[in-house]
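Every protein chain of the complex appears in place save one, which is left out.
On to chain A.
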Amino acid sequence: MLSRIADSLFWLARYMERAEGLLRVTSTHYILSLDKDVNGPLTWKPVLETFTSCTDAEMDAIAHNTGDALKKLLTDNTNHNSLKVIITKARENARGIQDYITKEVWEEVNSFYHLIHQPSLDKRLSNYEAADILDLFTRHSVLYTGITDITMARGIGWGFMNLGKYIERCLETIVLTNKQYQRINYRMDEIKDIMLWRHLLMSLSGYELHLKTYRSSLYNHDVLHQVSFNEDFPHSVVYSLGRIDRHLQDVTRKNSSEDMAALMRCFGRLFSKVKNTDLDVLNNDNLQQYLEDLRNDLLYFTTLLSQKFFSYA
């Protein structure tokens, strides 16, 4: 497979996964914003901090205005991580590999792109139509996932797409988890209300699983277990890494050079660190460090991966 195509497949999948994540977080936040939060009036600040590079002043100006915050997150061209920009980038990548991806995948990405470029969107976002729009976008996002799954050929290209997808997903879980624990100053020992965790769990589509799986009221522990170590939870760190492991083996199967062995070792260290960590070891003092290390290790692995496979220009 052409390195350029592998690169574009990887980034197409990453951007689409990022869009999905952004949509779920935004939808969850929007729905919850209609209730009064346990800690007073809900602010968009944590979402804006995670998904935009706004300055504090910019953030303060829109943090309490749902319409403006939604516009910033979804349709603002100046926000490099807005849904519109992400989808545009995903489409640019898809466009360069139109001959490789299936017609169905291309048409889905393309129609998503045209949808988000409709000029009337901004107005509708401020007009209490936000839920409809977010639903529509989310539907396109899952449609993309389904279409990709049932039409794309398995093989090395599929491997690169999944590497992109699960690296992005894993990073997102780590970042959102970190953000949420930061809000309680990484206090693992305090018993907190499940309502506080609802935001994170719903953003990761894991709220129902949580209610079904965990019976104790040690929410702070349970949530960390779910998002980090629960192998049945498709957004958990360990699940994502497991997928990365599998697809990494697929793409390196034909290539037994020393470079590849080094790449595998780099990933192996990261994966075993997660697999072999005890939940009980994580406490108020080391949780932040643990999450940040995890993120940095994953980013380092991603850099190595792109050096090995995507160097062409």
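The rule we apply is simple: a residue touches a chain if its C-beta (ideal position, glycine included) is under 8 Å from a C-beta of that chain, and two chains touch if they have at least 3 such contacts; residues count from 1.
Note that contacts and distances are computed from a predicted model.
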*One chain of this complex is missing from the view, so tell me which of "NitT/TauT family transport system ATP-binding protein", "Circularly permuted type 2 ATP-grasp protein", "Fumarate reductase iron-sulfur subunit" or "Protein-export membrane protein SecF" is its UniProt name.*
"Circularly permuted type 2 ATP-grasp protein"
_I'm checking contacts with the chain that's been left out. Which of A:R95, A:R187 or A:K273 qualifies?_
A:R95
_In the whole complex, not just what's shown, which of A:S3, A:Q182 or A:T213 touches the removed chain?_
A:S3
*For the chain left off this view, which of A:A130, A:V251, A:V274 or A:L294 is in contact with it?*
A:V251
*For chain A, enumerate the residues touching the unshown chain of the complex.*
1-4, 6, 77, 92, 95-100, 103, 106-107, 110-111, 114, 117, 156, 160, 251, 254-255, 309, 312-313
